[in-house]
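Below: one structure, written as structure tokens.
Shown here: the complex without one of its protein chains, the others still in place.
In this document, chain identifiers A and B correspond to the written order of the chains, with residue numbering beginning at 1 in each.
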Amino acid sequence: MRRRIFPLIGLAVFMMLPPLATWIGEPYLVSTFTRIVIFAIAAVTLDLLIGFGGMVSFGHAAFFGLGAYVSGIIAHHAAEQITLFGLPATDQALIIWPLAILVSAAAALVIGFLSLRTSGVHFIMITLAFAQMLYFLFVSMEKYGGDDGLMMLERNPLPGLDMSDDWSFYYLCLGLLAVVLFILGRLINARFGMVLRSIKQSGPRARSLGISSLAYRLTAFCIAGAGAGLAGALMANHNGFVSPALLHWTLSGDILIMVVLGGIGTLYGPVLGAVIFLALEEFLPLAFEGAGLPGFKEHWRVVFGPLLIVIVLFAKSGLYGFLLGKEAADV
Amino acid sequence: MTSKFILALAGGLLAAVSAQAADPVKIGMITTLSTGAGYLGQEVRDGFMLAVNEEGGKLGGVPVKVMVEDDGRKPGNGKQIAERFLKRDKVEIMTGVIFSNIAPVVAPMTLKAGAFYISPNAAPSTFAGKSCNQNYFAVAWQNDNLHETAGAQANGLGYKNAFILAPNYQAGKDALTGFKRFFKGKIVGETYVKLGQKDYAAEIAQIRAAKPDMVFHFLPGGMGIGFLKQYVQSGLKKTIPLVVSSVSMDHRIMTAVGDMAVGVRNSSHWNADFDNAANKAFVAGYQKAYGKMPTVFASQGYDTAKLIASALKATGGKVTADADGFRAALKKADFAAVRGDFKFGNNNHPVQSWVGRIVEKDSSGKLINRSTGVIWKDHQDAYAKDCPLK
Partner (left out) sequence: MLLFFEQLLNGVQLGVFLFLLAAGLTLIFGIMGVINLAHGSLYMAGAFASALALRLSGSFTLALIAAPLAAGLVGLAMEVIVIRRLYARDHLDQVLATFGLILFFNEIAAISFGRQPLFMNIPPALNSTVELLPGAPYPVYRLLIIIAGLLVAGLLYVLISRSRAGSLIRAGSTDQEMLSALGINVKMLFALVFAFGAMLAGFAGGLAGPLLSVEIGMGENILILTFVVIVIGGIGSIRGAFAGALLVGIADTLGRAFLPGLLKLMLPPAEADGIAAGLASMAIYILMAGILIWRPAGLFPPQGRSGA
């Protein structure tokens, strides 16, 4: 029962956030909320890999950053009116965003195909290595700003929506998060999801049943990559800026933490994880200041690090699992 | 009833207006206080606050409220802070940005919001040429100047060929381009290293093999220090001298590396030994307030505050309320800069002199950067001609 109600309550809360921010006189908070929603998209797709596919990818930021760069680069070409691969560039979101998703999915196909030859720690490390490779690739791309990154002066326009309005953009991201969650929910409960979980639980047995484990896992990897690509494109639009920092391995770590904070193997958990993580990031420094320790303001991680350890050691099912009790596990 | 209402309204308005007059001018300072390069921002902040504290919390007789936030050298952080400053706190003057990867995020937001952007450090070419802006002022220099001057100094020292290296990112490439713009000799080797690289064994072996007259590098902060140490160890420093820009050999770096710095040539628009009244007061005041020698970054923070003070004084504390007046007053640059002569070019970037410096030990054995003479007088940047501003 709670399982059905929580997401609806969550949606209602998210809907209410911008007016709430205005009401308490902190309208700039909408920007923070948008970040949360965007990272939530990245986190739920990563959970498809970890929680349902048993693939601990430590390179999810690669697809996130790739999606961001695709929109950044195309918008840059459009703004400077330079052709891209001989085609005129556009700044239309309806063209750029699907492209970002497509490119990220294609990269996930290649990286996943190579990485899935390994398992366990090797899989963790090879996904990290591929992400680092892409990171250094963008650092050395002088044409697109290298380490300094690339500015996007305007958000990609979408017909019928004023993209420069922060509220509109927030609700758009929220809508996309809902769509992603809907699709993932359908997938997980369909045959695809069951096969994926059975492969996770017993790779060899699933194989003996005649299921091509690689095909299923690779498909999941591509879907997750595509979702991260969408999140990346949104982040590029939100920041008005892309830089290699979006592909850095610590960001992969951050997204991983969101998944665990919220609850591995739950559909909605990672959303909650993103909320907690980014809220802590925003408010722990302020808490130090409030506690009369302004000198510790920039050292909030000294609390966050041990907190993370405690959560991993003692609260494995994440906050969502805690809230839902047993119900969380069965999706 | 109506008249009462109007009276009340008028009273309220009056109260609001008078409250506004007493409100201090809000200055947002987004700077880099953490990471290994955090001392740059700390020095800028300390220099700036020295000027504010000299007047007891005022600049040019106008009360100011300076809000300082750390961007952690990340553009994303810079954007969030800028958003908060502009939307929530309604700052009218934005300053503090150290790194050229933060400026392209913070500056456009600030300008779009109608506030003034006054940089105490970073000044990438983007805002110096055709995209210059009437409300964007750079107090320190245009980025290229730092390295152009090193090239000119190398000419003056008679070097015929050079090996140059920098990290593989925009500012690094700009640095080498700047150096080459004025260096008349031959470049026998040009190498890009990974940003944040610590071990330079491979590069130093390449330098040894290339046998240049001199080496120029732009390796900010810890990178440059690591390089210098390994360079000394390799025995090359005795035969192939280093010529760098001021940011690669400021007072902090010099004291950190100790005796190894002796003999390193560098160039700057400011030096602690400049003989003018403003500078003497600044150096003494800084030492008294913070118990250490100021770096070039502190001088830039101080000059930035003094520039703002001169403009606030001219407008009586009005910033965006009298944007034209404030802008004109800034452009006049009517203040005694600690670097001596200073004026703005058409693109709101400095036109100023540059001197050579060499690291030496003074009579008491302390390391100092001694000025060796003027390299350029009234030097302007290469982009000013593309800027439509007058």
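Simple rule for what comes next: contacts are C-beta pairs under 8 Å (C-beta built on N, C-alpha and C of every residue); 3 or more make two chains touch, one makes a residue touch a chain.
Values in this document were obtained by computation on a predicted structure and should not be read as measured data.
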| item | value |
| --- | --- |
| Contact set of the excluded chain (shown chains only) | A, B |
| Contact with the hidden chain (one of B:I30, B:V44, B:I118 or B:I225) | B:I225 |
| Touching the absent chain when the full complex is considered, from B:G38, B:G178, B:G317 or B:G356 | B:G38 |
| Residue touching the undisplayed chain, where the options are A:A40, A:V139, A:A231 or A:L247 | A:V139 |
| Hidden partner chain, touching residue among B:G61, B:G114, B:G258 or B:P388 | B:G258 |
| Selected from A:L11, A:A79, A:L102 or A:A129 as touching the chain missing from the view | A:A129 |
| Subunit A residues touching the omitted chain (full complex) | 50, 56, 58, 114, 117-122, 124-126, 128-130, 132-133, 136-137, 139-142, 146, 249-250, 253, 256-257, 260, 264, 296, 298-299, 301-302, 304-309, 312-313, 316 |
| Hidden partner chain, residues of subunit B it touches | 34-36, 38-39, 168, 173, 190-194, 196, 198-199, 201-203, 205-206, 208-209, 221-222, 225-226, 229-230, 232-235, 252, 256-258, 260 |
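The rule we apply is simple: only the chains that are shown with their structure count from here on.
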| item | value |
| --- | --- |
| Length of the line joining the C-alpha centres of subunit A and subunit B, rounded to whole Å | 37 |
| Contacting residues of subunit B [partner subunit A, same complex] | 33-34, 70, 74-76, 79-80, 83-84, 87-88, 100-101, 104-105, 108, 167-171, 173, 194-195 |
| Contact set on subunit A toward subunit B in their complex | 26-28, 31-32, 136, 139-140, 142, 145-149, 151, 153, 239-241, 243, 245, 298 |
